[in-house]
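So, subunit A:
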Amino acid sequence: MNYLRQVAAIAGKDLRSELRTKEALNASLSFAVVILLLFSFVVDPDSEMLEQMSGGLLWMVFAFSGTLILNRGFAREIPNDCLDALIASPIPGSALFLGKAIANFALIAIIEAICFPVFGILYNLNWTQQLPVLLGVSALATWSMATLGTMFGALTVNMQLRELMLPMLIYPMLIPALMAAMQLTTLLIAGQPIDAEHAIWLRVLIAFDIIFTSLAAVLVETVLVG
Partner candidate 1 sequence: MTALEAHGLWKYYGDFAALQQVSFEFAAGSCIALLGRNGAGKTTLLRILAGLSQTSEGQVRILGGNPRQPAIRARIGIIGHGIGVYDELSAEENLLTFARLYAIDHPAKAVDHWLERTDLDRVRRGLAREFSRGMRQRLAIARAFIHNPNFLILDEPFTSLDDRAIALLQGLLKDALAQGATVVLSTHQLKEALELASHVLLLNRGKLAFTGTRTADMLVDPGWVYRHYGEPTASASPANGESTAA
Partner candidate 2 sequence: MDQREFQYMFYGLAAAWTILCLYTLFLTSRGRKIQAEIDHLKRMLESSPKK
């Protein structure tokens, strides 16, 4: 019970300070919308092809704009040596990790919640046909971005090239999760249910989340306490 309250305290203070300044959120959102717009020049917006590429496009946008949010995650702890104050407090490393991952998850989810409708309007797509499943898939994939992003944020927090290193390290690792999300999102936007052939991707996402979340929860304390 205490553990959950501590997780909530970390997530709460991260969300509160980000929503107050909206530094990362604004940058990330405008970046996302710009890529969405630019894409209309890459593919003919009225063509069939667009629907087939919708999943790929959306997750590329989320991966790129999400990095801006993930980069802020641990950077927020650097001024005033706040990270020391957190590590010295009696919370387990895994609670710190989960709290920050939840905050990152929520912030990326905000970006997604805005991008989906914008995408639907700009490209005339009825994307809500499988809305509940789509939300579930997005949540799973966003969580994989949040876990890896938070863990590697902790790994790179003391580096000078932190903002460059984080995407360099997490993009290659995220590929399986992003690939699964792209496949499923394209399918769901087209209005089809997840059939037996595509269920494997759902399993990839779930397995990815479980494995990397537990790995991070176990190792994060080692990373933070020098």
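Inclusion criterion for the candidates: all candidates are chains of the complex that A comes from, given by their letters.
Methods note: contacts are C-beta pairs under 8 Å (C-beta built on N, C-alpha and C of every residue); 3 or more make two chains touch, one makes a residue touch a chain; residues count from 1.
What you see is a predicted model, and the numbers here were worked out from it, not measured in a lab.
> Identify which of the numbered candidates 1 or 2 touches subunit A in this complex.
1
> Under the stated contact criterion, what part of subunit A meets candidate 1 in this complex?
2, 5-6, 8-10, 12-13, 16-17, 20-21, 76, 79-82, 84-92, 225-226
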